[in-house]
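Left out: one protein chain. Kept in place: all the others.
We call the chains A, B, C, D and E, going by the order they appear; numbering starts again at 1 in every chain.
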Amino acid sequence: MATVPLIDERAASAEVRAMFDDIRATRKVDWINNFWKALANHPPTLRRIWQGLKEVMAPGALDPLTKELIYLAVSISNGCAYCTASHGATAKRLGMSPEMLGELIAVVGMANQTNRLADGYRVPVDERFENLF
Amino acid sequence: MATVPLIDERAASAEVRAMFDDIRATRKVDWINNFWKALANHPPTLRRIWQGLKEVMAPGALDPLTKELIYLAVSISNGCAYCTASHGATAKRLGMSPEMLGELIAVVGMANQTNRLADGYRVPVDERFENLF
Amino acid sequence: MATVPLIDERAASAEVRAMFDDIRATRKVDWINNFWKALANHPPTLRRIWQGLKEVMAPGALDPLTKELIYLAVSISNGCAYCTASHGATAKRLGMSPEMLGELIAVVGMANQTNRLADGYRVPVDERFENLF
Amino acid sequence: MATVPLIDERAASAEVRAMFDDIRATRKVDWINNFWKALANHPPTLRRIWQGLKEVMAPGALDPLTKELIYLAVSISNGCAYCTASHGATAKRLGMSPEMLGELIAVVGMANQTNRLADGYRVPVDERFENLF
Amino acid sequence: MATVPLIDERAASAEVRAMFDDIRATRKVDWINNFWKALANHPPTLRRIWQGLKEVMAPGALDPLTKELIYLAVSISNGCAYCTASHGATAKRLGMSPEMLGELIAVVGMANQTNRLADGYRVPVDERFENLF
Partner (left out) sequence: MATVPLIDERAASAEVRAMFDDIRATRKVDWINNFWKALANHPPTLRRIWQGLKEVMAPGALDPLTKELIYLAVSISNGCAYCTASHGATAKRLGMSPEMLGELIAVVGMANQTNRLADGYRVPVDERFENLF
C-alpha cells in the first residue's frame, strides 16, 4: 500500500494532466505508471523530477539504452524494487536482451563485492590513478 | 593507511606473482594497483576475485566500456572512493570522454533521487511491469 | 512473514508486559505495534531500544515533530518500509501535513542525489567549511 | 583529489559565471564552494542541480532550517563526508546550535539502528499504520 | 514476482542440473531454493557464484557457523529480505539458537548506529589504531 493515494488522471488537476500527457508523448507509451501517480500528490516534485529525468535521459554522449542500463544497475544496487521493475521494463523496451540483463546483474554483484573488499582493506588510492583521471 | 601491508612484487610468493603477471597481461598495463597488493594478503581471495572479474568484464552481450561504466556507476553510488578512482581511470582508458562521465554521474544522481522517492511513497509495482519484464 | 513470532500481550512475560504498558502510556496510544512484538523475543533488546528511543525522541533543543521528521527522512533514505510506515504515521499524529510530507520526501531525494554527485566528483572539503563548523 | 578539475571563476564560461553569481546572491555568501566548481565541468548538471536545490530548499510548509537539518541527517546517514561538512556549515549559519547537532546525530544513529532491527526481524507493517497514513 | 522465470530442474539444461546436484550434495539438502533457480537464467553467473560461495563458506580459520552469522548480519544490514530469510534458515540449521539470533541482531543494530555517529562527527582515525592493526 502506498504512503499516499495514487492520483488517477480523472482526479488530477489540469497541471498534473498536462505533465501526464507529456510523459506519455515523450515515452511513446499509452499509460502512466504508479510512480508518477504518487508524485502527483506534490505537483512541484512531479514537475521537477519529470523535467530533470527527461533532460538527463535524453540522447547525448551516452545513448538512451546505456543510460537506462546504468539507471537499472544503480536501482538494483540500492535494493529499490519498484525502480528495478520499472527501469528493467524500460531497458527491455529499448533493446536490453536477457543475456545483457544477466551480464548487467553480474557486474552489479561484482562491483558490490569489490567495493567492500576495497573498503575492508582500506586501500589507498594509487597516485597513478590521480594523475590518469 | 591500509588495513594490511600492501604486498609488493618482490615480497610476493610465486603464486601471487603469477596472478600479478596475468593481471598485467590481461589488462595490457605495466603495473599492479594497490587493490591487488592488498588482496595478496589472502591468496585465495586474490585468485577468486581476479578470475571472477576477468570473466565478468570480458566482452559479451555488453561491450567492455559499457560494463566499465556500469561498474563505475555502482561504485560512485556506493561511495567507494578507491573504486571510483580505479574504475574511472579504466573507463577513461577504454574511451570514456569527459562528457560521458558528466552524463554518467548525472544518471547516478538522478537514480539515487528517484529510488528514494519510490521508497518514500512506497509505490506498488504496476502489474503491467510484471507482465512486461 | 516475520523472522520470529510476534509476541502478543497475553503471551508476554511480566517484564515484557511492563514495557508494553510504558510504551502505551508514553505515546498515549492504546495498542502495541508489531516492531515491539518482534523485539519482545529478546527482552534485553526490547528494554534497551525502548529506553533509548524514549530518551532520544523526548523534547529537547529539537521539538518532537522535527525529530520525527528526521527519523522518517533517514528511514526513507535507508529504504526501510516498516519504519517509513510507522514513523510516517507518528509524524502525521504529531502534525505533519501532506504538504510537509511532500517537501520532506523532496529533500530526501535531493540529498541522495547530491550525496552521489559529491562522491562521484570526489569533491574535497573546502577549508572554509572546516573553519566554520 | 577531485575526479575533475575544480573550475575557478576566472576559468569559467559566461554561463557558469552567471550561475555562480546566482548561488552567491541567493545564499548571501561571497564565495563558491568546491561542489559547484566540480559540477561546472558539466554545465547542464550545474544548472539542473542548482535550480532544483533552490526550489526544494526554499521556505514552504517546512522552514529552511528544518529542511537543512533533514538534508544534513540524510548526508550523515549516507556517509557522505563532503555533504556532512557543507550542510553542517549551512545548518549552523541558519541557527543550528551544538545541542541541536548533538540531538540530530543521536536521532540519525537511532534510526539506523531500528531500521536494521525492523529489517532483521522482517516485521510486517501493521494494518493500522496503513489506515492511519 | 521475480525479474526472470525461476528455472525448475525439469526445464534446466544438463549444465544447470549438474550444478543443482552439486548444491544439494554439498549442503546435504534435498531441494533447490529460488535464488539458484533465478541464477540459472545466466549459467556463467550460476557457476561462478556457486563455486565462489562453496569456497568462501568452507571451514577455514573461521568455522561455518561463524561465517554464516557474518553473512546473515551483512544481509540484514543491507536490508536484503531474501538473503535474511535464506541465510537465517541456514544459520539455524548450523546451530544458531534464538538467543544467538537476538544477540546478532542487537550487534547489527548497534554497529549501524555507531557507524553513523562516527560519520556524523567525522571522527579521525586514531594513530594508535593504525599502528595496532
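Assorted remarks:
As a convention for this text, a contact is a pair of C-beta atoms (placed from the backbone, for glycine too) under 8 Å apart; a residue touches a chain by one contact, two chains touch by 3 or more.
The model shown is predicted, which means the values in this text are computed figures rather than measured ones.
Taking every chain of the complex into account, the chain not shown here touches A, B, C, D, E. The set of subunit A residues touching the chain not shown comprises 76-77, 79, 81, 84-85, 104-105, 108-110, 112-117, 119-122.
The chain not shown here touches subunit D at positions 79, 84-85, 88, 98-99, 101-103, 105-106, 109. Subunit E residues in contact with the hidden partner, per the touch definition given at the top, are 1-4, 6, 31, 33-35, 38-39, 41, 45, 49, 52-53, 56-57, 60-62, 66-67, 69-71, 73-75, 77-78, 80-83, 85-89, 92-93, 97, 99-100, 102-104, 106-108, 110-115, 117-126, 128-130, 132-133.
Methods note: only the chains that are shown with their structure count from here on.
Under the contact definition, subunit A and subunit B share the contacting chains C, D, E. When subunit B is fitted to subunit E on its Cα atoms, the angle of the rotation, on a 0 to 180 scale and to the nearest 5, is 180 degrees. Equivalent interface to C-E within the set A-B, B-E or A-C: A-C (over half of contact pairs identical by residue number).
Centre-to-centre separation of subunit A and subunit D, using mean CA positions: 21 Å. Rounded to a whole number, the gap between the C-alpha centres of subunit D and subunit E is 34 angstrom. Listed for subunit C are residues 3-4, 41, 45, 49, 77-81, 84-85, 88, 99, 102-106, 108-110, 112-115, 117, 119-122, each touching two or more other chains. If you draw each protein chain as a dot and join the dots that touch, every dot ends up joined to every other dot.
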